[in-house]
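Every protein chain of the complex appears in place save one, which is left out.
First chain written, first letter: the chains are A and B, and each begins at residue 1.
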Amino acid sequence: MENLGSLALLFAFCFAIYTVLAALVGKWKDRAYLAVSAERAVIALWALVTTAAGTLVYLLFQNDFRLSFVAAHSNRDLPAVYKFAAWWGGQEGSLLFWLWILSTYAVVAVYTNRRKHRDMMPYVITILVTVQCFFLILVNFVANPFQVLAAGGEITAVPDGRGLNPLLQYPAMVIHPPFLYLGYVGFCVPFAFAAASLITKQKGEAWIATTRIWTMVTWLFQTCGIMLGARWAYAVLGWGGYWAWDPVENASLLPWITATAYLHSVMMQEKKGMMKVWNIVLISATFFLCIFGTFLTRSGVVSSVHAFAQSPIGKYFVVFLALGIAATVYLILNRLDFLKSENQLESLVSRESSFLFNNLLLLASCFAVLWGTLFPVLSEAVTGEKISVGAPFFNKVNVPIGLFLLFLTGVGPLFAWRRTSVESLKRNFLWPSVVSLALGAALLATVTRNFYALMAFMLSCFVGLTILAEFYKGARAIQAKGGGSLVVCAAELTHRNTRRYGGYIIHMGIVFMFIGFTGAVFTSEAQQEMNLGDTLKVAAYSFRLTDLKQTDNRNYASSVATIEVSNNGELLQTMHPERRFYHASEQPTSEVAIRPRLKEDVYVVFAGMSNEGQKPVIQVFVNPLVNWVWLGTLVVIGGTLIALVPSKVKLAYARTQVLGTTKKHEVLAQS
Amino acid sequence: MKSWHKASILFLLALVLSAQTVSTGDKMHVRLRAIGEKLKCQCGCSYTVGSCNMLNCHFKSEVDAQISADLGAGADEASILGKLKEKYGTLVLAAPPAEGFNLVGWLMPFIGLVVGLIAVRYILIRWRRPRPALGGAPAASGALVEKFRDQMEKELADLE
Partner (left out) sequence: MAFALAAILIVAVVVFTLAIRQKDLPEAVPPSPTAHLEERKKAIYDSLRDLQFEYRMGKLSDTDYAETKLDLQRQLAVVLAEMEKLQGKAENAVPTPAAPATAPGPAKPRPVAVCPRCSTEFFQPMKFCGECGQAMPSAS
């Protein structure tokens, strides 16, 4: 069966080369036949890659331990859902997964544009399939998932596999990598359209309108992917936190930051035709950072818990990145004339300049993260001494930048496009500023003297109020005209301009997340070996160990502690932290027990049995406000979904008659 | 330099994602934890010594024991960190000391920010400069606006 997969991949590689040639020759020689054939080849490619992927999944379910990939990442007693997830649990499979998502995206891009952008599509196909080609080289010749185990020229099998890493056997972990990949891979499409529009020198901003949904959906996937990872780290790793500034976490953050910058600055191009070069640079940077992130995870250049084993794959990525970046830079330089923008700024106090600063800060934090991630490599090369760049570095550098960004989140939307007079500013800023200063003073007097925490709370309050004010004023304006309740009017307001008000909701989610991040300053923690009946006190809570149970199943053995949590003598809840030992991989894990509340989480970890006396070691964290991070994520997701709904706009003005009918439908569909 | 250090301690206590400062428990535990947050655990986890949660982690136990002993002897944080650095190499510090080449590591993000600011300033100045419209399109005169005013007002009204 593995031969089917191997053959499918090999043919997919040949097909990919054909597709690129057909698309390019079809375009240059103006052959409609070849153009259509290239589009169909994209679908054929998908069929071939899907066959290969299906074969791998089939073999995983068949427990075919002749395959080194199956033997290394699955075992007989693994639950079915994790057998499926083992597809992306290892290097080779995850490359195939990447490739499969890309080929699926390519099919969707080709299908949705089958009548549009005829002149651009051959280049879009060329770029998408070139990237596929690169991954096909990897899965065919460097990291083939269908490699069989061999001994003395014979195919052999092991009796049982080593199993999926038990840390990955957690529901959020099943969907975390797919979401992240959907995000990583998705940026190929906007990049392909941007480059194609440059190559063909499109008039106007068609590629932006076409790729708007792509960028938003992809950004959403990436946000979900990153936050699912954080949630997984919080619930599974059991160290009380959710973000360790690990190189691979950083790698997923980098394209997210540039994509966020792009989503903002692209408005400048849509509204005013400004920053054309910059937007192309941003979307290209996002794409290459996605590839770079994939590279970082796989090459072993930087050490990380997430990274797959060290492998020769890094070289291929370096070459691909170098060629891709060189080609893109050449293309942009070559088309600079064509990208001339109508850059004109009416006033320094305007939405335009606030976008410039927003982009500056986002890029600065992106650079800081990238720099910190790579600096150990650089420093070792220069000084010969190994160093670590960890959480203290990233926090020191990114916290101030993050706070400035939060500030801009509040003020940016209050600046009007083109110009804002002092009078307008006063109107919009007075009350939010007064209230947040008052809040700051109150907090300083009662809760904390920590400067950054105070700033974060004050800015969160400020931004939250400005957003609420936007909704309130807008709803009032609609109410004044048409009547109805404020809630209905606010909904109507959002429906009229979903992108803007969806965007405000996303900002609100970000505010919630900042509140949650700030909570980390106030964490309390304690750890103790406990006998039955012992009590541990943390913050206002006391924890009493009342029971300890051992169980065993085919996949893992576990010890479960029963702990009564009480606050001032009042019993709140019984919690069951668990310690597991996975048979196949011989690895222990902790199943954390969490009591989530908006104010604070109680987080109990069964850390293990102590060396002497075999007593359970219980670790307890009280994490204030951490739930606001997850809540904020949900709000961000909701806001993005709202922004994806088309705005309700009456397009009543007369359209020009020269438009072909298809064009007219397109315009209507886009609006 | 002194205030810089003070600032860095403040930073650490700030809204950090991973650092957990302890507000209860004995003072010693709090200080132990704070120092642990500045050390990178070498057990293969990607955390600091403070937050490494591997039970009986050989590295964490060893380092914690040393820190406790030194704290008991009245040593201050800087000297403890210095001692550990000597013993395990710079790798053990979670962030490199701001000296020598590593100073570049610390300064670069801020240099980047400053360069960016200068670039933004330059861009803003350039954008403020009035220029003729691109592509030879005539700047709209009052007459042109007047010519289309009715159409524009009507179409805008229809849009509402």
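As a convention for this text, a contact is a pair of C-beta atoms (placed from the backbone, for glycine too) under 8 Å apart; a residue touches a chain by one contact, two chains touch by 3 or more.
Just so you know, these numbers come straight off a predicted model, no measurement behind them.
*Asks:* Hey, which of A:Lys315, A:Lys386, A:Lys473 or A:Arg597 is the one touching the hidden chain?
*Replies:* A:Lys473
*Asks:* With respect to the chain omitted from the figure, which of A:Ser424, A:Thr448, A:Ser542 or A:Ser566 is a touching residue?
*Replies:* A:Ser424
*Asks:* Extract the touching residues of chain B with respect to the undisplayed chain.
*Replies:* 133, 137-140, 144-145, 147-149, 151-152, 155-156, 159-160
*Asks:* Hey, which chain A residues sit against the chain that's not shown?
*Replies:* So the residues of chain A touching the unseen chain are 1-4, 7-8, 11, 15, 18, 30-34, 36-37, 40-41, 43-44, 47-48, 51, 114-115, 118-119, 203-206, 209, 270-271, 273, 346, 414, 416-421, 423-424, 427-428, 473-474, 476-477, 480-481, 497, 500, 649, 653, 655-660, 662-663, 667, 671.
What we mean here is this: only the chains that are shown with their structure count from here on.
*Asks:* What is the distance in Å between the mean C-alpha positions of chain A and chain B?
*Replies:* Result: the chain centres lie 20 Å from each other.
*Asks:* In their complex, what parts of chain A are in touch with chain B?
*Replies:* 237-246, 274, 304-305, 340-345, 348, 352-353, 356-357, 360, 363-364, 367-368, 371-372, 375, 378-379, 382-383, 385-393, 395-397, 399, 401, 450-453, 456, 514, 517-518, 520-526, 537-539, 590, 605, 607-611, 617, 619, 621, 623, 649-654
*Asks:* In the complex, go through chain B and note every residue touching chain A.
*Replies:* Within the complex, chain B touches chain A at residues 8, 10-25, 29, 33, 37-38, 40, 44-48, 51-53, 55-56, 89-96, 100-102, 105-106, 108-110, 112-113, 116-117, 119-120, 123-124, 126-128, 130-131, 133-134, 154-155, 158-160.
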